[in-house]
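With one protein chain removed, the remaining protein chains of the complex are shown where they sit.
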Amino acid sequence: MSPETLLKLLTELQQGKTTPQEVMDRLAHMPYEDLEFAKIDHQRALRTGMPEVIYGAGKTDEQVTEIFERMAKTGSNVLATRVSSSAAEAVRARIPGASHHAVARTLVLRQEDRLSRHGFLAVVCAGTSDLPVAEEAAITAEVLGNTVTRLYDVGVAGLHRLLAQRKALTEARAIIACAGMEGALPTVVAGLVRAPVIAVPTSVGYGASFGGIAALLGMLNSCAPNIAVVNIDNGFGAACFANSILAAMETQAG
Amino acid sequence: MSPETLLKLLTELQQGKTTPQEVMDRLAHMPYEDLEFAKIDHQRALRTGMPEVIYGAGKTDEQVTEIFERMAKTGSNVLATRVSSSAAEAVRARIPGASHHAVARTLVLRQEDRLSRHGFLAVVCAGTSDLPVAEEAAITAEVLGNTVTRLYDVGVAGLHRLLAQRKALTEARAIIACAGMEGALPTVVAGLVRAPVIAVPTSVGYGASFGGIAALLGMLNSCAPNIAVVNIDNGFGAACFANSILAAMETQAG
Amino acid sequence: MSPETLLKLLTELQQGKTTPQEVMDRLAHMPYEDLEFAKIDHQRALRTGMPEVIYGAGKTDEQVTEIFERMAKTGSNVLATRVSSSAAEAVRARIPGASHHAVARTLVLRQEDRLSRHGFLAVVCAGTSDLPVAEEAAITAEVLGNTVTRLYDVGVAGLHRLLAQRKALTEARAIIACAGMEGALPTVVAGLVRAPVIAVPTSVGYGASFGGIAALLGMLNSCAPNIAVVNIDNGFGAACFANSILAAMETQAG
Amino acid sequence: MSPETLLKLLTELQQGKTTPQEVMDRLAHMPYEDLEFAKIDHQRALRTGMPEVIYGAGKTDEQVTEIFERMAKTGSNVLATRVSSSAAEAVRARIPGASHHAVARTLVLRQEDRLSRHGFLAVVCAGTSDLPVAEEAAITAEVLGNTVTRLYDVGVAGLHRLLAQRKALTEARAIIACAGMEGALPTVVAGLVRAPVIAVPTSVGYGASFGGIAALLGMLNSCAPNIAVVNIDNGFGAACFANSILAAMETQAG
Amino acid sequence: MSPETLLKLLTELQQGKTTPQEVMDRLAHMPYEDLEFAKIDHQRALRTGMPEVIYGAGKTDEQVTEIFERMAKTGSNVLATRVSSSAAEAVRARIPGASHHAVARTLVLRQEDRLSRHGFLAVVCAGTSDLPVAEEAAITAEVLGNTVTRLYDVGVAGLHRLLAQRKALTEARAIIACAGMEGALPTVVAGLVRAPVIAVPTSVGYGASFGGIAALLGMLNSCAPNIAVVNIDNGFGAACFANSILAAMETQAG
Amino acid sequence: MSPETLLKLLTELQQGKTTPQEVMDRLAHMPYEDLEFAKIDHQRALRTGMPEVIYGAGKTDEQVTEIFERMAKTGSNVLATRVSSSAAEAVRARIPGASHHAVARTLVLRQEDRLSRHGFLAVVCAGTSDLPVAEEAAITAEVLGNTVTRLYDVGVAGLHRLLAQRKALTEARAIIACAGMEGALPTVVAGLVRAPVIAVPTSVGYGASFGGIAALLGMLNSCAPNIAVVNIDNGFGAACFANSILAAMETQAG
Amino acid sequence: MSPETLLKLLTELQQGKTTPQEVMDRLAHMPYEDLEFAKIDHQRALRTGMPEVIYGAGKTDEQVTEIFERMAKTGSNVLATRVSSSAAEAVRARIPGASHHAVARTLVLRQEDRLSRHGFLAVVCAGTSDLPVAEEAAITAEVLGNTVTRLYDVGVAGLHRLLAQRKALTEARAIIACAGMEGALPTVVAGLVRAPVIAVPTSVGYGASFGGIAALLGMLNSCAPNIAVVNIDNGFGAACFANSILAAMETQAG
Partner (left out) sequence: MSPETLLKLLTELQQGKTTPQEVMDRLAHMPYEDLEFAKIDHQRALRTGMPEVIYGAGKTDEQVTEIFERMAKTGSNVLATRVSSSAAEAVRARIPGASHHAVARTLVLRQEDRLSRHGFLAVVCAGTSDLPVAEEAAITAEVLGNTVTRLYDVGVAGLHRLLAQRKALTEARAIIACAGMEGALPTVVAGLVRAPVIAVPTSVGYGASFGGIAALLGMLNSCAPNIAVVNIDNGFGAACFANSILAAMETQAG
């Protein structure tokens, strides 16, 4: 039930064209439509700077292209994740303005000015192999309106490199820490800062790393108290969660 | 928002005591309350013969007793599952009318006449060890208003005992088949009938039965096409699902 | 032992050409053949409108083609699932009448009028990635003689889209709900209706979705009571199980 | 190396009582002590209102008592989690001021005024069985200086009860959502709000819930973007993580 | 359908009291009863020296006692496995002739002379902790009519002790090898002999032995070709399988 | 130490050319060589009709070819399993006499007359997808000197087809039963015969079959007592184990 | 075959009392006894200071006592691990000289002077809960003749406490690092030293620590190169492995 329809219905009641019982019946028999009505407002609020998102994995190039085009027509920013090179080419053949980040496997179309949030988010990872996940997180966070500081190649094996970045870590409002193998990086990072650390296990590793399970379990069992975990390789989700924290701070600060 | 409140609000609009926009605002700002209103009707419909249910595991005797008493006051039938002997005694000290089935670990208080549905449901299991699950299913189904035929001790190891029950199996409207170990009973049963078979893996077995996982996997991978599976030891859920089938048939037949 | 053979044997007994003991011996030493005899009748009953089915995965194009041709000669409808594009081409080169559904990975040859059952089955899924499973279910159900209403793109993330389909959900005789990732869709659907909901976990997702295990476990542990589960990606099995429910209703209604 | 020692050493250098090389040698050979020096300041900052924490599981009553006493002497607040009833009695025999929360299995000694943070944290759970985890989270968060709003008994099976709490959910700065079984509650909650939702899988359930693994996987695979997950039953960790978010907001707001 | 009934039916046909078609109808409509008839003969054959068996785990003392008594009345030997001490006492209070083997957790009532098979079966295990499983196997095999040579305390860590038993191993017709931890014993034994080796993983071990899974996997992956595996701790099954081999040799030798 | 060397050494001792202590030293310092000496005799005995075996998986075409050639030169029969088509071609380019079985993925070179054992081994499987494993078992068993009766396409879903083969099953000295999915076939077969049944789980299936784990667990937990299990897809191992049984019978019968 | 027996046999050959062929036959037919002969020497070498060891878990108090007494009579040192308090009391009632370490669950009887090896072994653990494992390692290592430095309560959460022990860590010849939860301690320790680090996952933790699996996987996937891992809670094994390193160094140093 759209706002217009509801207003019309209530006006008819006011004008004596219908009865309270009739209105009540209509509301009772379609109780969820006004939920949709409420949703609209909610969604509009959410959508300021919020991109439309396509999860590219398991979709054909044609499907990705079609959905991307449909979303692009809304005038919103559009973000596609897990996009193959061929899908990226297919989309860009139609929408040349979309920019493809090969390592992050993302495709971004900017059509709206984004928010410029205060402070910054740090994205930390150990090495070259974690880059796809870290970059998916970083680019998603940027599309959501955040400033991102990238701190890469700071694995626990070279502890001094991580410690050399301590200033940036301490000043970040929230930290996304991506790690494969034993997944100890978020624990070490969390021991150095007071900000919330969002741990992203990556599927990097071999043998008993089990595609990221070892890292996932390590992060879930971290003895540091300021850690929470998202799914394996879920750079996108980590960025959304971090954004929910920074957005709340913004609101608070105002 | 209760039906009374809504009716009052709409009547005020009809009487000019408020405006369409004001009513709309109230509806918009509490969009879910009318969902609750819709729910009430829905729940009333559901409740004819439907018991209140308590899941007893992980609750103290005091908690079970308190919840049971509160539910008993509604005048509905009350069913508690996974009730320990001591909890059963505690409840029955207060509500002597509640009947305790030690094997099924259930506690039933009948305060309403139950439905008497057409046809019957067959509950099948292999042996003594599966009885707690089978009886939980059978008693739950009876409390829900179904007639239950129990076919116990018909394990695959003694195939002739199962085949001797073929008539009852063929005539049942739906079959709940409980089995532990390798969990082959539902597959064999499903090969003999056309009715839907609800497979319940039980945690009976040892070693690599892994508390019912072997049976669960066996049932999920059954080559028979008329099988669906519920959780390990979930006699209660199987009965509810079977009831949803028989209730639908009832409606259909009318 | 064919009916003809048995009749001949008994006639010989009647005619004094053999003795009761001899007949008994023959029956005793081949006790299973009459099972086959019983089967024939049973199978014929089953076969009205029932397709011959080929599971295409793990078979070479040649094997699929050979089996398909052999089945086609029986005059029955033929359904092949998990058919690769190349296998589909190979079959259609020989049997042009077979129709290939690329997304559902099915190949259907209709040679008989199918049943036209009362009421309809709803097939629900969240998004593009679940389509292969949902379509396998829908097409199988149709081949089995059911009317299917497809409700796609109604994931839990966009709850209002699901709720907008509430009427169709409420009127469906049974619902097949396909979902990957956390697998919450069947639980939410089951909370809205009284009909049995057959949950199909799909292997859609990444990281700790473990090829559908997360969704499978979520569905097995659903707190909704009218859910039962089939194997991961098993759209075919879900349709067969749903068909067993609707067929039983049919019988009942008569 | 304490600040005093370092200052003394450098003053000696300034006064010509030692040489640069000698100072350098001392620094080189104990390079980590100044880390400890830096730590002291850091720890003091952290400790304002921060309790000393004891993890009671796997410790004897004597061990818990001894550690609790030692910590109590620092004058800090002391929090012990996973405390058995007998350990609680043992501690309270020595320190009567410690208050024992039996359901939450916590023991709290308040010796300092706690912070009074702006806004509030919502702790949500489904039913009686999740209470130990939810209360561990709530009490920990309170000890850390937060205001907590408890929203219990709002499981997905009774969606209207959850929706009735929408106002509180919307106004919370962060939400801790505890759920066992299929673990869908955090996903549904996250769909209703914009705040970060910290999901806590509980070990409540049976069969294929595998002591919380089903809920854990469900939460990790949630299709909602504003969710992160902590360990099974880790109410304490969820509270610490939530506190890190609210503390950061505080800093920001000033 | 009992042999008597069938004979009567056929006699009636011979005597012209019924027709071939009528007999055929009766056979067709109860096709499985004659299966039961066949079974009787089969079971009688099986039963020579074959004990009735009760699986005691998960049964109450009362259930074990009741079943044991009922079986004892058939005059067969009776074997109960996984019998608790209290259940053993309860049975022996009624049937003093039953002998209880505490380590093997078995209860045996001998009422018939057992077969005395040629040759012997070797039961091998590593140490004290594997004794319950090894003894369950040995006692079961003896009750089934086999001669058993026990070779205990011959773990791989003390290879010379195993090698000292090489003569017995070489002469055994089949070998049951029980091992926990890494489960290498059957592999080593199988490398020394040509006879079939039945590997029984035991739940002995700790940590990553996972209650016998490590041993089970080790045995399934054995590089020795003359090994097959039964369930964890399944001494009973190993003995039955070994018995099927020795019984077949017997038949062959005759 | 070869027999010749040992004999020479002892003769020297007899002839006074060396002393007991010297001989003893040589034996003590190379205590394992005589093991090898024992082995030779053992291996020769084993080798009558025993093929040399190559496990082709994970080896390059070159490696397979090289090993095959080297083994062929011994004059023994040679069996290679898990041989890719390209490796088979590579070998046959050098050794045209080797016969390639594409379905079984085996390569066999016969250079010796094989044994002709009494009786036969039955190899049973459900359908087309299990053929590679069943044929690997059958061909291996044949190369080892056994007569094999193949009973294919007798899955549990078409029980009458299996039962129609009951005579062959009853007469087999041992049975190899291969099954994927829920793995119930060996259990059903074992219920029909007294011979030992060697169960081979195959990796056929999808979803929660987990590459054969469901079938493996089902077989390990079988309620039939005359079953033992080999590794997933291990047709080769099943044949070797079956051969050890039939060979022992042979010996016995002599 | 004892050295004496062999010498006698060879002397008889030298004296013409037997023939080379006869000696050869005896050697051929009992080829493993000389292995035992070789073993004796080997074992004697091993046994200098090496205790007899009993693994107490899964053994009754009577079994532990009996084995302990038997071993004590050999005059060796005796070490029993995983000893319950009641078993310890039972042993000490007979052998008062045995000392019981309640936390380590060990029982030690010293009857021989132990080796006094150069250098020391460091045993590191995080907190109170890891003590049983760490102490089992430390006491075992001491009984094996090593000097042990205990560095407890140095968890990663309080990094400065670990770093304060850097001198001891650097000087240790080998380090045993015990940790539960996420198991990061060995990785951090290994980053600080060049000595081999033996990682012992402990079953300390909750939820997704899965009884030590999370820690085990973390350690197996460590990015530090000088780590190897033993079984969960296997303090005994870690000590034996460390001892094999220090013993080799000893040999080397001489």
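We call the chains A, B, C, D, E, F and G, going by the order they appear; numbering starts again at 1 in every chain.
Here is the rule we use: a contact is a pair of C-beta atoms (placed from the backbone, for glycine too) under 8 Å apart; a residue touches a chain by one contact, two chains touch by 3 or more.
Quick caveat, the model's predicted, so the values are computed rather than measured.
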- Message: Using the touch definition from the header, name the shown chains in contact with the chain that isn't displayed.
- Response: A, D, E, F, G
- Message: Which candidate, G:Leu10, G:Leu109 or G:Ile198, sits in contact with the chain we can't see?
- Response: G:Ile198
- Residue among E:Gly58, E:Gly207 or E:Gly235 that touches the chain left out of view: E:Gly207
- Item | subunit G, residues in touch with the chain not shown (by the definition above) | 46, 118-119, 173-174, 194-196, 198, 216, 220-221, 225-232, 236-238, 240-241, 244-245, 247-249, 252-253
- Task: Please give every residue of subunit D in contact with the chain that is not shown.
- Result: 3, 6-7, 10-11, 13-14, 16, 19-21, 23-24, 27-28, 31-32, 34-35, 37-38
- On subunit E, residues whose C-beta touches the chain left out of the figure: 126, 155-157, 159, 181-184, 187-188, 191, 205, 207-210, 213-215, 217-224
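Rule of thumb we're sticking to: only the chains that are shown with their structure count from here on.
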- Identify the chain pair with more contacting C-beta pairs: B-F or D-G. B-F
- Note on the structure: Note: subunit C sits from subunit B at a C-alpha centroid distance in Å of 25
- Return the distance between the CA-based centres of subunit C and subunit D, expressed in whole Å. 51
- Message: Counting only residues that touch at least two other chains, what does the list for subunit B look like?
- Response: 32, 35, 159, 207-209, 213, 216, 220-221, 231-232
- Touching pairs - complete list by chain label: A-B, A-C, A-D, A-G, B-C, B-D, B-E, B-F, C-D, C-E, C-F, D-G, E-F, E-G, F-G
